[in-house]
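With one protein chain withheld, the remaining protein chains of the complex are depicted in position.
Order of writing sets the chain letters: A and B. Residues in each chain are counted from 1.
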Amino acid sequence: MSRSVRLRRSPVGRVLTRLGFWLLIIAIGIYALFPFYWALRSSITPDTALFNTPVQYFPSHPTWAHFHDALSSSYFRRALLNSTLVAGAVTLLSLAVGSTAAYALGRFRFHGKSFVLYLMLSMTIFPQIAILGALYTMFSGFHIIGPIDFPKLYDSPWALVFSYMIFTLPFTIWVLTSFMRALPADLEEAAYVDGATPLQVFWKVLLPLIAPGLVTTGLLAFIAAWNEFLFAVSFIQSPSHYTVPVAIFSFTGTSGNAFQFPWGTVMAATIIVTLPLIAATLILQRRILAGLTAGAVKG
Amino acid sequence: MACHSPSLSTMSSVATPAPTGETTRRRRRGTKLQRRQTRLAWLLLLPSLLIVAFVAIYPLGKTVYQSFTNQEFLAGITPTKWVGLDNYHQLLHDTIFRDSVVLTIKFTAITVTIEFALGLIIALVVNSKFKGRGVMRAIMLVPWAIPTVVAAKMWLWMLDDTFGVINDLALRLHLISHSQSWITVHPLAAVSAVDIWKTVPFVALLLLAGLQVIPEDLYEAAAVDGANALQQFWRITFPLLRPAILVVLIFRSLDALRVYDVFAVFFGNRLGAQSMAVVAQGTIVQDGHVGYGAALCVAIFLIISLFVVIYVTVVRVGDD
Partner (left out) sequence: MRPRSLVFWAGVVSLLALLVSLSIATAATNRSSRATASYPAPPVPGAAAIKAKYGGQSITFVGDSVGGGHQRDLALAKKFSQQTGIKVNVVPHPAASDAAYSQLARAFSAKSSSIDVAMIDVVWPGAFAPYLVNLKPKLGAQSKLHAAGIVANDTINGKLVAMPWFGDYGILYYRTDLLKKYGYSKPPTTWSQLFQMASKIQAGEQKTNASFAGFVFQGNAYEGLTCNALEWIASAGGGHMIDNGKATINNAKAAQVLDAMRSQIGKTAPRGVTTYQEDQTEHAFDNGDAAFARNWPYQYGIGAGAGSKVKGKFSVTVLPHGASGKPVGTVGGWQLAVSKFSKHKDATIEFVRYMTSPAVEKFDAITNSNVPTIPSVAKDKAVVRTNPYLKPAIASVARVTRPAKYLKTHYNEASKVIYQGINQILNGTPAKSVLPGIQAKLNQILKEK
């Protein structure tokens, strides 16, 4: 036995290693969570104490005032609603369209299948910034063919629903296809023998079996759409149509001058926005991890 | 990759040699069925392909076209006309864009390296079985889940030069002698800190998933053979983790090259502190130069594609 092994195996060595291990774990935990603690602490610190030097690590007189302010801003509430609607619409659309595409790509054999698969894969690394200008002008309305005009979607949440598909759909298709492929090859046989149509097979047999995959990709699509900023800040102008990231970026309090940036209220808004996300992440962490690794590692 | 159409496999399993007529009939039936399958498959794919065509392919083509025009958002008096390579000439002399490309590449190099190194260490630590591993994994996923803009605002507040907690802690721990204005004096460090905070846990989790696929008995066998921890890492862990590492590296690099949110929140329009995406967005949306902005977008697209090509080539060479 080498000396280091002997040392490590000794009772003292074991305790030290264990201690070091746990310190590391705690350090990682603090690193991940401290900014949230700080945001929480700032959101309950009254304005008079917030801009104090030296810094207080916990306010002596905590207050709910910032949460009042954040929530009484109808524009912030509207932003929460907008984000939910946009993310929800994107998720549903991605799942609907993506699952049918995954059905085709995962259970059928035809020429051009690998081309489509690789097209979807390359779409997952597509840089959104590259098409910003084109989408920007497209949304001002443009002429497609004959009497068909592309609707003027500028400043409408639908512009976001449309453009978010670019990153939710390819990933959804890619992950759901791998779920579809993982199902046994002769699964549909029995159904076909019973005279089911392919669509019935899809709806009644396959979809329920890839339900975990649907939950996972739906969750990831929702989170991605909820967090998106570049398109939201470029295509949306009116404060009543802001999504949450844009609202936080250009937050103004319900009272006070346009020049004042209400840090306390912004931190409260931040907590309001992140707590559900944290809760959802904690509840669904296994699903999220499964989805991410399915997309990354197996791919 | 094989996934046979079910009816075809059923048919082939019961196929027996038959007189020519029957075979031909069956083959004709086979191709007709195959054709129907193919048609159905393409029909199922149609919505996705239409969406991708409209949302990605058409805009990309339109961007390329726009880059050869002098289109302005508020077109005003000058109508849009073809200007050939003028935008690209201007691009080559654009110091602001050039600085942003250099800064973005530096940012990518720094963050991907640190995120990978830290992520690997954390993954190795969390890989061991301990009580509360599930809690740890969940906690680590949290920074990834929140909007980048929100994380950036939280860090902006923490990095404040007067009221920020980072300065306060560093002063108390005697790491610095007086409060720093991190955003002003160390912009790349500040912006990298946020990105690293947000992404290291996520990278660690991906690598962890890769680690957990490696069978335990490989390590046991190596320990019996007298290999120490470091040797085990190099001989077993690293090679088997390689696919996961490559995936993590390429996806993280591409994300870093596309960075926008945290630069927009931290620096806005400050010269010398803009990422490529910030410059392009500002040119199109704030200045209204759609044509020139499109040329910038094409340049960014080419730069990112170049990275992809380099990666794929390196990986393929590494494989051989």
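Just so we're on the same page, a contact is a pair of C-beta atoms (placed from the backbone, for glycine too) under 8 Å apart; a residue touches a chain by one contact, two chains touch by 3 or more.
Owing to the predicted nature of the structure, the values given are computational and were not obtained by experimental measurement.
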Which of A:17, A:122 or A:260 touches the missing chain? It is A:260
For the full complex, which residue in B:34, B:127, B:179 or B:232 touches the chain that was left out?
B:179
Contacts of chain A with the missing chain: which residues?
48, 51-53, 64, 67-68, 71-73, 75, 140, 152, 154-155, 237-240, 250-261, 272, 275-276, 278-285
What chain B residues would touch the chain not displayed?
74-78, 134-135, 137-138, 161-163, 178-181, 183-185, 267-272, 282, 285-288
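What we mean here is this: only the chains that are shown with their structure count from here on.
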Between chain A and chain B, centroid-to-centroid distance (C-alpha), Å
14
Chain B - residues contacting chain A, complex
1-10, 34, 37-38, 40-42, 44-45, 47-49, 51-52, 54-56, 58-60, 62-63, 66, 71, 73, 122, 125-126, 128, 130, 132, 134, 136-143, 145-151, 153-155, 157-158, 162-165, 168, 197, 201-202, 205-206, 209-210, 213, 228, 243-244, 247-248, 250-251, 254, 257-258, 260-261, 264-265, 276-277, 280-281, 284-285, 290, 293-294, 297-298, 300-301, 304, 308
Interface residues, chain A side, partner chain B - complex
2, 4-5, 21, 24-25, 28-29, 31-33, 35-36, 38-39, 42, 50-55, 57, 97-98, 100-101, 103-111, 113-114, 116, 119-120, 123, 125-138, 162-163, 165-166, 169-170, 173, 181, 185-189, 192, 198, 223, 226-227, 229-230, 233-234, 244-246, 248-249, 263, 266-267, 270, 273-274, 277-278, 280-282, 285, 288-289, 292-293, 296-297, 299
